[in-house]
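One chain of protein is taken out of this complex; the other chains stay put.
Each chain carries a letter (A and B) given by its place in the written order, and its residues are counted from 1.
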């Protein structure tokens, strides 16, 4: 069985983390799949998907680490060519990656108690994102 | 065909890398799937899954890089709120990610000769981890 769904998400730009738990949980339940996987993917090259404990401290700490890893104000070649100032966004998104997959067991998504699937907005402006969910299994 | 299995793993805390090769290989062989994928996922927000050459040098080098990326002793907001001192663990786990998927071809897992799937323990204490394996294919 394969089931797909698309979620539209509004973000507030760099460092915004969007909790996708309820959307993913509801979608998987609606498919009737008891054992399998649910793939979570964001279209675009300046956002990423991972899991995190969704609490206010880490909503600051994770973007802070990304700022140290790839500072906003470096001289990116991307910025010189395109003038959009979001070279930092691209390299951050590429190292985190655009997708994760979560298991489905006994009819529900498997996640740790403090482990939430999130969209990580890396771009330097508000964006509308489409997140693609694909559940497969039996 | 969908087959699932759960592995319980004991870790020694920060920087412990657990080689999952034999568990994954044995599981995939037991499923009888000849072509498909095997998903490897860790529950929890302070551990991660990746592949690495499992040899003593890199078992030091990879944690050392993580310490530079997200030092243990920074002032994490997470630590101020929760007092568990593992803010570094969360941000490290989120950038590596909680899962990988490996191909199944001709009845066996596809991996490079020096490429082992590993659990990366990022927490600041020993943990018991559950790793979820899901093989799909035909």
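Everything that follows uses one rule, which is that a residue touches a chain if its C-beta (ideal position, glycine included) is under 8 Å from a C-beta of that chain, and two chains touch if they have at least 3 such contacts.
None of these values were measured; they are calculated from a predicted model.
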Contact partner of the left-out chain, one of B:30, B:60 or B:126: B:60
Among A:63, A:87, A:103 or A:117, residue touching the chain not depicted: A:87
Contacts of subunit A with the absent chain, listed as residue ranges: 1-2, 4, 39, 41, 43-45, 69-70, 76-82, 87, 90-91, 93-95, 97-99, 101, 132, 134, 136
Residues in subunit B touching the chain absent from view: 35-37, 50-53, 55-58, 60-62, 65, 68-69, 95-97, 100-105, 110-112, 114-116, 136-138
